[in-house]
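Heads up, one of the protein chains got dropped from this complex, but the rest are sitting where they should.
Should a chain be cited, it is by its letter among A, B and C, assigned in written order, with residues numbered from 1 in that chain.
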Amino acid sequence: MSKLNWGMIGGGEGSQIGPAHRLGAQADGRFVMAAGALDADPARGRDYAQRLGVAADRAYGDWREMLAAERDRPDRIDLVTVATPNNTHFEITKAFLEAGFHVLCEKPMTMTVAEGEEIVRLARDTGRICAVNYGYSAYPMVRQMKAMVAAGELGAIRCVVANFSHGHHAAGDDADNPRVRWRYDPAQAGVSGQMADCGIHALHLASFILGDEVRTLSADFASTVPGRVLEDDAMVNFRTESGTVGRLWTSTIALGRQHGLDIQVFGEKAGLRWASEQPNQVYLHRLGGRVEIMEKGEAGLTDEAQRLSRVPIAHPEGFPLAIANIYLDLANRIAGAPAGHLPSAEDGLRSMAAVHAAVASAKADGAWVDARPPMFR
Amino acid sequence: MSKLNWGMIGGGEGSQIGPAHRLGAQADGRFVMAAGALDADPARGRDYAQRLGVAADRAYGDWREMLAAERDRPDRIDLVTVATPNNTHFEITKAFLEAGFHVLCEKPMTMTVAEGEEIVRLARDTGRICAVNYGYSAYPMVRQMKAMVAAGELGAIRCVVANFSHGHHAAGDDADNPRVRWRYDPAQAGVSGQMADCGIHALHLASFILGDEVRTLSADFASTVPGRVLEDDAMVNFRTESGTVGRLWTSTIALGRQHGLDIQVFGEKAGLRWASEQPNQVYLHRLGGRVEIMEKGEAGLTDEAQRLSRVPIAHPEGFPLAIANIYLDLANRIAGAPAGHLPSAEDGLRSMAAVHAAVASAKADGAWVDARPPMFR
Amino acid sequence: MSKLNWGMIGGGEGSQIGPAHRLGAQADGRFVMAAGALDADPARGRDYAQRLGVAADRAYGDWREMLAAERDRPDRIDLVTVATPNNTHFEITKAFLEAGFHVLCEKPMTMTVAEGEEIVRLARDTGRICAVNYGYSAYPMVRQMKAMVAAGELGAIRCVVANFSHGHHAAGDDADNPRVRWRYDPAQAGVSGQMADCGIHALHLASFILGDEVRTLSADFASTVPGRVLEDDAMVNFRTESGTVGRLWTSTIALGRQHGLDIQVFGEKAGLRWASEQPNQVYLHRLGGRVEIMEKGEAGLTDEAQRLSRVPIAHPEGFPLAIANIYLDLANRIAGAPAGHLPSAEDGLRSMAAVHAAVASAKADGAWVDARPPMFR
Partner (left out) sequence: MSKLNWGMIGGGEGSQIGPAHRLGAQADGRFVMAAGALDADPARGRDYAQRLGVAADRAYGDWREMLAAERDRPDRIDLVTVATPNNTHFEITKAFLEAGFHVLCEKPMTMTVAEGEEIVRLARDTGRICAVNYGYSAYPMVRQMKAMVAAGELGAIRCVVANFSHGHHAAGDDADNPRVRWRYDPAQAGVSGQMADCGIHALHLASFILGDEVRTLSADFASTVPGRVLEDDAMVNFRTESGTVGRLWTSTIALGRQHGLDIQVFGEKAGLRWASEQPNQVYLHRLGGRVEIMEKGEAGLTDEAQRLSRVPIAHPEGFPLAIANIYLDLANRIAGAPAGHLPSAEDGLRSMAAVHAAVASAKADGAWVDARPPMFR
């Protein structure tokens, strides 16, 4: 199996998500980190890339330089990851897709619904992969839940409850800290705070596991820390295309919750519960039976859940390996090999539509609104 | 300390809540079970009362007979507990209050807001105790949380999240089972299903711990099991008098949750989490600190939390002893001794107003409505 | 059902175990607290008994006075509980048995094996009940485990692991605190510290659940806090009559463990796990299956487990209700009604033999010794 070349934009030294991408891309030995424009500061970015093993001539100062140089190399990168701040995702993703590169874009894919639709069209037109990093969907036990729902093991799904609530922005006097402040400032973050940042992970997870998209929603937003304009706590009620009831709570002031992403699915025959802080277990309750603890790697899971689990039962696997699963299937897809599900530009677009719908609903005192992107109505 | 005489209406053999009342009333040796009209079937009621040690002449066939007989005895009961089905609470409670008895009424106290207001006025006019059995509020660690909030240990409260969701009515084919069906039938259950049955416990707990009442709310109701008219899954967003954001989810189809009552309180300085299935612990997260596990009975708790904990640290205490705490303070109050908080007719009324508000909001697509009883506006 | 008269020795105001006995004896309304010699200080004892509702003439200053007075009353007590310090259990229990009273004695029943044998013989000769308060054995889910083992659901039992380790005596500078010091002082505590105090609960639980007695053992004792003579940390390996391997760890310096009593049973077909801090659940793992969470009160438990569970599924029940189960069956037994298992003088004797065997083994560097009382060899 020959190695693929991988490039990265953003994810510089000290960034939050950069390491997860590097571990994820390299763990399976399918990608070699060949190029990068890692930092807002060109010099820092070039230096860090080289320290990470990128050749000097491919350690770029910015993404435009990288695009220009990579485009014409015979050994050009096979995949680019976009892990820069949100408001740059659209233009970078667009430019690389247009130049014929496969892209893995961080969430949120775009700032507006219109941009989202443009990316979807572009991905379709160019035939390039445009994946969005909804990495939680690549945990083996999340795939297992999806498979169980699809196989009808839960019967008709009545209700899904998804939360992504943590307490890491609870510090009021942190409100002036620039790393925190931009997130609640419409000028930088756009129309939404926590819903766009974390809520969309929970929403994607719900749609993904159910195999069913959000159709309408009603939202209640609150900015609980004085000085914040955008929401730091939000509740969204929704209905899916097939009528399932949805409840989604997302917060950044929930002291006591660390990662705080969890999901419960209730069907007519069984219920499931999963939490990202213990990603290797699913709690299954079949009607009339007992709660059973399903374990990653146990006998009888679907092939997909087994394939994406890399070490034997009960050895914990965490977030970087979920990201590695995304990269594994990107490598497979690029190589033309069989691959599993990849979160797509369509998913990225749907998230944006739901965020904008939630903002509109919250402004209209919780009125129910259509949550679908115009192009999917 | 001389013993008080106690009588019970409802709670017959095989009833759900009857045993908790008997254990709770007798555990401290303050009440003697002296009279009872325990069953819808007079003969069964008389027989069972006698098997429980009630003298034959005070083992009544129905509550009217009991009222008539007890009213004039010199050793008449000091307290009557009403643990019959919901739609009888109002008339029985009213009749006993009017006759000068102290009453502990099961929740929901009444079926309508107007009835609730009438009971509140009657309790005030007669000077009798009319308590409502919000027993969860008598757990030592719930009292501890309330005290911490009151003492400002959490700072201003930003958000409270309370759930009471279980899966015990998830069986679709159980929908015809009379023990389940009546709960979703407006003719028998009134305007609301799960919100009136369990949601009000979570709502009371939130108000109780916060020391702050619900002012407005917006609700989303769903009847997920075919054939049900009333809601079996509900989400209520609310705001308290002081502006705290509230979120309440209650469900009966949540397979995998057993008791499913839990509460999280998020303040500017700390967060708390408590779940009724592990009632002896509270998780405390102070801003900038670690999550700490508080234990019932540990050194440094408030006097109230210590008083209501009956066995040393780490010996678990459960629901019957929470009910015993209610009875302990009823005994104290009746005896004129110092007593702690007792959930009151005002609390029962507020619950009814909130239930009716939630029903109205749900019908109006989640419009925000006033949740207060008219007499408290 | 006429009420039984109950008397108590020890368990005065502020005592550790007194409240659990009073809650347990009274909760079901089967016993009336009719007499007591509650305190080492006669005046305090008389006063407290009266505050608890005992008539003045039956609020005794000491147990001899109580014995003399009660012996000849027509309404004499039906049962006496002995909850005084360990070194008084033997003489009080002996005296009351000889006078024809039924006795519930706190653990350890005696200080020596010979005393234990004497009590066993006396109970047999007098035909009186002599129960020992191994209250954990009366939890519904402990009874369920015993029933499952007896029914062969686990197949042959290979290994049992029982721990009772907490950290409440970890404070080195507490070593001079009289409430702690006596426990490690041979003059007051006898031959053993933590093994006699807590280890015997774990050992009783193991034998009880297995229906199989300890035959031989090997022990390793440590006195980890400077100044202590008796052990504060002990490990005992044992073999039962039927050859099951046993492991028992008991400690008082295990900071981080609160109550710390738990048991795991491993059979050829399944394993069980139970912990006293969450007494309402048992974790069951059938070979080739998943871990299942059994819940107190769920459908399908044995009649005995159902009978001893007093409130519906998922409402937690704790230690005082386990003690109430002991009293419930004492009442039943005294009344000649069908009753469940009661921990007996034989159990109390076996505990003493095991403690003395462990002390001997530890002194002999872990040599394997016979753990049975001479009269049962």
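What we mean here is this: contacts are C-beta pairs under 8 Å (C-beta built on N, C-alpha and C of every residue); 3 or more make two chains touch, one makes a residue touch a chain.
Keep in mind that what you see is a predicted model, and the values were worked out from it rather than measured.
K.L.:
Quick one: say which of C:Ala114, C:Ala147 or C:Val161 touches the chain that got left out.
P.N.:
Result: among the candidates, C:Val161 touches the missing chain.
K.L.:
Going by the contact rule already stated, which one of B:Asp28, B:Glu295, B:Glu317 or B:Asp347 would touch the omitted chain in the full complex?
P.N.:
Of the candidates B:Asp28, B:Glu295, B:Glu317 or B:Asp347, B:Glu295 is in touch with the missing chain.
K.L.:
If the hidden chain were put back, which of A:Ala150, A:Ile313 or A:Ala364 would touch it?
P.N.:
Going through A:Ala150, A:Ile313 or A:Ala364 one by one, A:Ile313 is the residue touching the chain not shown.
K.L.:
Would you indicate which residue among C:Gln194, C:Ser207 or C:Ser251 is in contact with the undisplayed chain?
P.N.:
From the options C:Gln194, C:Ser207 or C:Ser251, the contact with the absent chain belongs to C:Ser251.
K.L.:
At which residues does chain B meet the chain that is not included here?
P.N.:
284, 288-295, 298-299
K.L.:
Which parts of chain A face the unshown chain closely enough to count as touching?
P.N.:
1-3, 16, 19-20, 22-23, 26-30, 32-33, 50-53, 166, 168, 258-260, 276-280, 295, 310-321, 324
K.L.:
Name every residue on chain C in touch with the hidden partner chain.
P.N.:
Given the touch definition above, chain C has residues 158-159, 161, 167, 170-172, 218, 220, 222, 224-225, 233, 235, 237, 245, 247, 249, 251, 253-258, 264, 266-268, 270-273, 283-288, 291, 365-368 touching the missing chain.
Basically, only the chains that are shown with their structure count from here on.
K.L.:
Can you report the angle of the rotation that maps chain A onto chain B, using C-alpha atoms only, to the nearest 5 degrees?
P.N.:
180
K.L.:
Averaging each chain's C-alpha atoms to get its centre, pick out the one most distant from chain B.
P.N.:
Taking each chain's C-alpha mean as its centre, the farthest from chain B is A.
K.L.:
Can you tell me which chain is nearest the middle of the complex, judged by mean CA position?
P.N.:
Smallest centre-to-centre distance to the global C-alpha mean: chain B.
K.L.:
Can you work out the whole-Å distance between the CA centroids of chain A and chain C?
P.N.:
Centre-to-centre distance between chain A and chain C: 54 Å.
K.L.:
Express in whole angstrom the distance between the two chain centres, defined as the mean CA positions of chain B and chain C.
P.N.:
Roughly 35 Å, centre to centre.
K.L.:
List, in ascending order, every residue of chain A touching at least 2 other chains.
P.N.:
284, 288, 291
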